[in-house]
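Structure in structure tokens, see below.
With one protein chain removed, the remaining protein chains of the complex are shown where they sit.
What follows is chain A.
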């Protein structure tokens, strides 16, 4: 990793530059705006205000109003316009302020963005990266907490990417922007400022205390479709992404379980080889996500593991997910698939 020191940053520890996920995303956008005049950042409050989570802070000042601009509150229009821009050769990076607001844009995402390449036999493509904060853990209630990733993995023609660290966020976002397909880039908002252990009554820790916050300057890429090994272990495989990577890691640490935790990073394309290799080694597989259970991405993972690794499995595949309810306001921690449920699932899978 880079040891270059940015003098402007006050988050420098030793010789390494440490960023939180917001700063890493901001830097990825900055780098791409600088490198490629076709890249355009647009969305509600992304320009003058710098984004409600500050991911686009300073970008309009630096790159001007034609490259980084505010849109009206019109999600369907934002995505639709981005499809046209992409088809005409630009690389729009629209922000949807919360993943919960993406639904008015579904028609454009599913029927236009995802399908343009296929129905024009590659005459036209619609490269774009839709960035959107997702997931719960901030008391957002049902319209500011959802994890709708499985809606998009179900659509042929879309890629779905979810980072879990500042280092990954920057490298993955750059890959997405340079990718020629439309990508949904979901940013787990609970871990923008620091990883979340799932023990919600403990004080939050900032990213700079963790090595994954060491972010090189300039351009680097993390390829789509490559999972990351979070911890090596022989007892079981845990498949997770986003916030839940950190929760599962904390639970395993607390319980003294040696799990092979895979951070999937991209759900589509999926690193099935890494999953297979791990499950063949451990013989046990736990899947953890925050989204609701039924038809969640965990169902797909469970099916894949069962199809491909059946004769290596020593216990049924387990899933720990959000419940099949709307995301609750006041019972957030009951809904959230936290340490207790994950711990119980680990016990069960190891006992079987």
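Here are a few things to note about the model shown:
One rule holds in what follows: a contact is a pair of C-beta atoms (placed from the backbone, for glycine too) under 8 Å apart; a residue touches a chain by one contact, two chains touch by 3 or more; residues count from 1.
The rule is short, and it goes like this: contacts and distances are computed from a predicted model.
Selecting from "Glutamyl-tRNA(Gln) amidotransferase subunit A", "Lipid II isoglutaminyl synthase (glutamine-hydrolyzing) subunit MurT", "NADH-quinone oxidoreductase subunit A" or "Pyruvate dehydrogenase E1 component subunit alpha", the unshown chain of this assembly corresponds to "Pyruvate dehydrogenase E1 component subunit alpha" (UniProt protein name). Looking at A:91, A:144, A:190 or A:284, the residue that reaches the missing chain in the full complex is A:144. Screening A:76, A:299 or A:313 against the full complex identifies A:76 as the residue touching the chain left out. In the full complex, chain A makes contact with the omitted chain through residues 37, 44-45, 48-49, 52, 65-66, 69-77, 100-101, 103-104, 138-144, 323-326, 328-332, 334-335.
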